[in-house]
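Removed from the display is one protein chain of the complex; every other protein chain stays in position.
In order of appearance the chains are A and B, and numbering begins at 1 in each one.
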Amino acid sequence: MATVTLKNLKKSFGPTDVIHGIDMDIADGEFVVIVGPSGCGKSTLLRMVAGLETVTSGEVQIDGRVVNNEEPMDRDIAMVFQNYALYPHMSVFDNMAYGLKIAKVPKPEIADRVATAAKLLQLEPYLQRKPRELSGGQRQRVAMGRAIVRKPAVFLFDEPLSNLDAKLRVQMRLEIKQLQRELGVTSLYVTHDQVEAMTLADRMIVMNAGVADQIGAPLDVYANPATEFVAGFIGSPPTNFIDAALIGGGGGGGGRIGIRPEHVRLTDQGQLEAVVGYAEALGAETLIHLRAKDGGQITVRQDAGQPIPHEGQTCALDWDTAQVMRFDANGMRQ
Amino acid sequence: MEKRVTFKGIWLPLLLVLPQILITAVFFFYPAGQAIYQSLFIPDPFGLSMQWVGLGNFEYLLSDRYYRASFLTTAIFSILVTVVSMGVALYLAVLADRLIKGSGTYRTLLIWPYAVAPAVAGVLWLFMFNTRVGVVTWYLGLLGYDWNHVLNEGEAMGLVVVASAWGRISYNFLFFLAGLQAIPKSVIEAAAIDGARFWTRFRTIVWPLLSPTTFFLLVVNIIYAFFETFGVIHTITSGGPQQATTILVYKVYSDGFVGQDLGSSAAQSVILLAIVSVLTVVQFKYIERRVHY
Partner (left out) sequence: MSERNGMVEKRGGGLWLTHLGLIIGVAFIFFPIWLAFVASTVDQQEIVRPPMPLLPGDQLIENYTKALTSGVNAPVAAMLLNSLIMAMGIAIGKIAISLLSAFAIVYFRFPGRKLFFWLIFLTLMLPVEVRIVPTFEVIANFGMLNSYSGLILPLIASATATFLFRQFFMTVPDELAEAARVDGAKPMRFFIDILLPMSRTNIAALFVILFIYGWNQYLWPLLITTDPSMNTIVMGIKQMFPSGDDIADWPVIMATSILAMVPPVIVVVGMQKLFIRGLVESEK
């Protein structure tokens, strides 16, 4: 088991800076999720920890040891890839055993470790099959198994669930979480899916254009986003943003306020008027999409029991001031 | 296109490319350079020294009646070989494509000649048309036709063309069949519903859609006719009669090895080299495919 420390970690490809300096301490056994839209640098960050990408400046430490110049295999890590990267010509057993064979682990021990992992992942009936004879979920498990048998200090996951269908994704998400709890291995997990991040993470790093906008526990991040970007990215449907000028007395300076859909109410008399576009009744709740006078989109989430306004109807919107998040012109929380 | 992943190291990759680089340098670049170098000299009559003549060898060649004749011969020969072998192959491929069952069997039978070396193909056709014992010659004689490719220039050309084209049918057939089978069935059916009969469909739909394959084969077959038919010519006619079947490659061989005229032979090599380069560039430019064999 190990800690991971990133110190002012930077990465450039030629003249282009993709990671602008990240600092982070990951505790032993902690599950940290790096989340952000595509192109934000989250995969690059993970690959620097893995040793698949060189570090431009700063430090990667694993268990207090600087590993910047070490090969991936010397870092005591294991990685699960987005497309699993199973060796197509090897059986499931050989796929899992390959790293151990290279490390010259004695044969009986290899068999033992693979058997344990296979049991844990319910892969025992498939050990002699080739990857192409497995379903997507099974391949995913083999990729996990390959990581587990090596008993690494750190697990690295690079969008491991994005090739699965929605139902399987939810199921595998749970399995990964349980597995990580059971094994207690420090894990770093990259995803673009904020739901995955919320459900899996002990702490998450929300990345935006090469910068860690916020690092914190999922619920803290949700309740208390540090930037306009984080407020918009975390939560579904996303936070509503309204020009501060539009509701009057917004502090001035061109800032905006953010208010989550579940905190907005439709009333007769409120702080803002908007026209109902359309309503999505989802059963337990209803999402009402409105258009404000300045053209901005606003979404209201209300419980199923409440009345649904007609399309084209003009409504007033109201909210508690305590729920309002204020952002300055640069998108920083005020 | 580049790989994202690379391994570290400088000596290992250099070691890995070394065998190919060595062999290519010694057996390709050095001889090719020598050909260009020698094309600028003529050896003295005793072969003791080389005299610089600049482009003299080329000027001499281009004014040489036999060399110009060989150019013309090569042009006629390669056009005929290309047209005959592609024509027959296309005909067979269209028929095989029409079959629901059994096209695999015909394909198996039709790929045999690919395995037959041009020189062996030459011997087979020489045997059939041999002036003394040839079966075809004998039956032609019954019909009152006196076949003699040893003396008749046209007949000699005809024989080497057919023998060369014969060996190439398999190759063209395979590519045409693959090209035809890649045309979506629905396009043909739509044309049929529009009222187009087989021949109209072929002319207006199939042939245009097949044109990349056709163009590719055109270039490849010309290169084949230029170089790989040496075996056919050498076994059947040895370039005769009266140099009527002396194509350029044959002339490089006969001037260089039989006539020992190194300067001229080297200059001819350089000209051939230029022709192949042009053909290859044309091919790259227009169809982005690669030729060899």
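In the analysis below, contacts are C-beta pairs under 8 Å (C-beta built on N, C-alpha and C of every residue); 3 or more make two chains touch, one makes a residue touch a chain.
As the structure is a computational prediction, the values presented were derived from the model and not from experiment.
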Filtering A:H89, A:K151, A:R181 or A:R291 for touch with the omitted chain leaves A:H89
The missing chain sits against chain B at residues 1, 3-7, 9-10, 12-14, 16-17, 19-21, 23-24, 26-35, 38, 88, 91-92, 95-100, 102-103, 106-121, 123-125, 127-128, 132-135, 137-139, 166, 169-171, 174-175, 178, 181, 185, 188-189, 192, 198, 201, 216, 220, 223, 227-228, 230-231, 234-235, 249, 252-253, 256-257, 262, 265-266, 269, 272-273, 276-277, 280, 289-293
Where chain A meets the chain that is not shown, the residues are 50-52, 71-73, 77-79, 81-89, 98-99, 102-103, 146, 150
